[in-house]
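First the structure, in the form of structure tokens, and then the observations on it.
For this depiction, one protein chain was excluded, whereas all remaining protein chains were kept in their positions.
As written, the chain order gives the labels A and B, with residue 1 at the start of each chain.
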Amino acid sequence: MAASALKFERVTLVGVGIGLLSFALPFLTLKPNRLVQGTSFYVWNVLLPHEITLLFVPWCLLILILLRYSKHPSIPLIAGATGNLAIIVLFLLVGQAAGRLMQFQEPFARVSIGFGCWGLVAGSYVLIINGFQKGAEYGILRYIAAFWGLLGLVVLLSTGYLNELSVLKEYAARKGRFLQEFGRHVRLSGIAVLLAVAIGTPLGVWSFRKKLLEKPIFFLINGIQTIPSLALFGLLIAPLSLLSFRFPFLREMGVKGIGTAPALIALTLYALLPITRNTFTSLSVIDPSILEAARGMGMNRMQLLLDIQLPLSLPIILSGIRVSMVQAIGNTTVAALIGAGGFGVFVFQGLGQAAFDLILLGTIPVILLAIFTDRLMQLLVVALTPLGLRSATESVR
Amino acid sequence: MEGLSGRRKNLYGWLYLFVLSVLFLYIVLNMELWQHFLGFLFPGESEHVYPRANLLTLLKEHVRLVAASSAAAIVAGVGAGILVTRPQGRMFLPVVSDLSSLAQTIPPVAVLALAVPFIGFGFKPTVLALFLYSILPVLRNTISGIESISPNLIEAAFGMGMKRGQILMRVELPLSIRVIMAGIRTSVVINVGTATVGAVVGAGGLGTPIISGLVRENPSFVLEGAVSAALLAFLLDQLLARVELSLFRG
Partner (left out) sequence: MIELRSVTKKYGDRSAVKDLTLRITGGEVCVLIGPSGCGKSTTIKLVNRMLEPDEGLIFVNGKNVAHSRPEDLRRRIGYVIQYIGLFPHMTVAENIAVVPKLLSWERQKIAARVDELLHMVGLDPGEYREKYPHELSGGEAQRIGVARALASDPPVLLMDEPFGAVDPLNREILQAEFIKIQKELKKTVLFVTHDLDEAIRIADRVALMRDGALVQHETPENILAHPLNRFVHDFVGTDRALKRLSRFSVSKAMREGYTVSVTEYPARVEHMLKRDSWIRFIWIVDERGMLRGWLDTRDFVAFGGSEEAVTELQGARFGVREDATLREALSRMLAEGVKLLPVLDRNGRVVGEIGLKDIEKVTEEVTDRWKD
């Protein structure tokens, strides 16, 4: 039985392997203050024996499953569900252990998650993703099984259970600012993509309609992509400050040399490529006999575009918007450098202060925001795909 | 260029590339040109050319960064792409795909910042960050290139008596090379731009004048770095396009 597991469930094996190895790595690190190097604490240093056993339980379950393996299609999903269990148990115990370490420390001591913890998370991640991908036949059950752990984690966070961790201490110290930058980040990337859709979709349609326009438009848009984002932000500063100097009404609106204006313009320019290119491509892959039939039946140009071409190209265009959004969220991080705010603020602050957990405070929300937006857009794409086209594009990756 | 023989076209292509490179080097080395250009655009500034380092040095540093990270990304991306499309490796495909998508959602700046406390400042964390960020296009294109080959072809190759390894080298890779090259091109071009963030952690490169320009509010420094980076990206893109074409011929 175990031998067949070796052959058929290697991914689960890898996930479990990573998890088990991580037990040998540092669990948590304790620093007397932000700036000094910390001391590592291993699982056996900070957890009581029954707690260590608890931590092992999900992994033992997994080993059991693998040993008694029977090549059933539900195995990956079950492993994924167990991975979720591992995550919840892990963070429950992390909270306990962190509390214990902080008990006799000065308020500016810091407890952070060590490599061992990251390893356990990584192992669980492998199991969860593998389970989700391979559990397609279980419909809604697959979502529940694969993500209930995350739900639990959210609950843990919101009850303040994990507040002794340094990341959360950083958060606690600047909660207001965090929410403010959250808002700024979402607004910046969101508005940039909206503008890019408004500009990019017509551009895509024009470059499809007029062959002559195709090359110059794409040359320009591709060219924009080669400009380093840092540079584009910087380059917009000079002309914008000039403009806001000359035209007071712009200053009234808040358009200055630095800050939101150059960031928004640069982000919009970067967001153009996926949208414009996808609009163009989606129009060019429509079966020509459909267009011929439509014209032959007496549709004019506008009806052809609105009733036939756009509905048929919608899935691909939406896909482009999805890519654009995820990229924009990442790009917005750099915008903090020119004063536009966003989560990048914490990244750069952390870099300047050599405070790792502050950097984390800036990075993790960006990653989560990107993943969340990506998944949301995927669902949106499926929801908005015209029914007749669904079977051709049926897959939630 | 209708009517020219394939060989001739190929030759002209490389000639074009050679001319571009020479032109590029000339522009980079010619500090007076920069002085005139930037001085013209920003008469108000006191300094126009970034004084702390010579543009050629910055360029070399930048090329080092891009070369190291892209080479690693290509090896890892193509390698992983091949492994994951083998029958034994196929079960890893969803996880690997997801991982590389995840890697791309993390902004390079963040990876950089996170790596610094462990690997230090400068070259190393930057190469790591760039590596993680550049894998996805290569990996994705390798996978889709190999997957797009009709299974009938593979079956025919088996039928002719080829072994797995031979099929890979003689059928799968040659047929997917164009798609893979497209992925490499995208990856390298983006990498040139992204490598500018290395300046934030002291890795040097063309990002240095840009950061300095942002800090000192001197747009001409920014432009010096930006234009050089853009030109470099363009040159590399043309170079890879040429390589892609000559591979296609072969």
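By definition in this document, a residue touches a chain if its C-beta (ideal position, glycine included) is under 8 Å from a C-beta of that chain, and two chains touch if they have at least 3 such contacts.
Given the structure is predicted, the values throughout are model-derived calculations rather than measurements.
J.: Taking the whole complex into account, name the chains on display that the unshown chain touches.
T.: Hidden chain contacts in the full assembly come out as A.
J.: If I consider the whole complex, including the chain that's not displayed, which of A:Leu312, A:Leu351 or A:Leu369 touches that chain?
T.: Counting the whole complex, the residue in contact with the absent chain is A:Leu312.
J.: Can you work out which residue in A:Gln37, A:Ser158 or A:Asn300 touches the chain that's missing from view?
T.: Selected residue, touching the omitted chain: A:Asn300.
J.: Provide the residue numbers of subunit A that touch the chain removed from this figure.
T.: Touch set of subunit A with respect to the missing chain: 287, 289-300, 303, 308, 311-312, 386-389, 391-392.
The rule is short, and it goes like this: only the chains that are shown with their structure count from here on.
J.: Determine the centre-to-centre distance between subunit A and subunit B, using the mean Cα coordinates as centres, and give it in whole Å.
T.: Whole-Å distance between the two chain centres: 23.
J.: List the residues on subunit B that touch subunit A in their complex, please.
T.: The contact residues of subunit B facing subunit A are 42, 91-92, 94-95, 97-99, 101-102, 104-107, 109-110, 113-114, 116-117, 189-190, 192-197, 199-201, 206-207, 210-211, 213-214, 217, 219, 222-223, 225-226, 229-230, 233-234, 237.
J.: Which residues, counting only subunit A, touch subunit B once they are in their complex?
T.: 8-11, 14, 126, 129-130, 133-134, 223, 225-235, 237-238, 326, 329-331, 333-334, 337-338, 344, 347-348, 350-351, 354, 356, 359-360, 362-363, 366-367, 370-371, 374, 397
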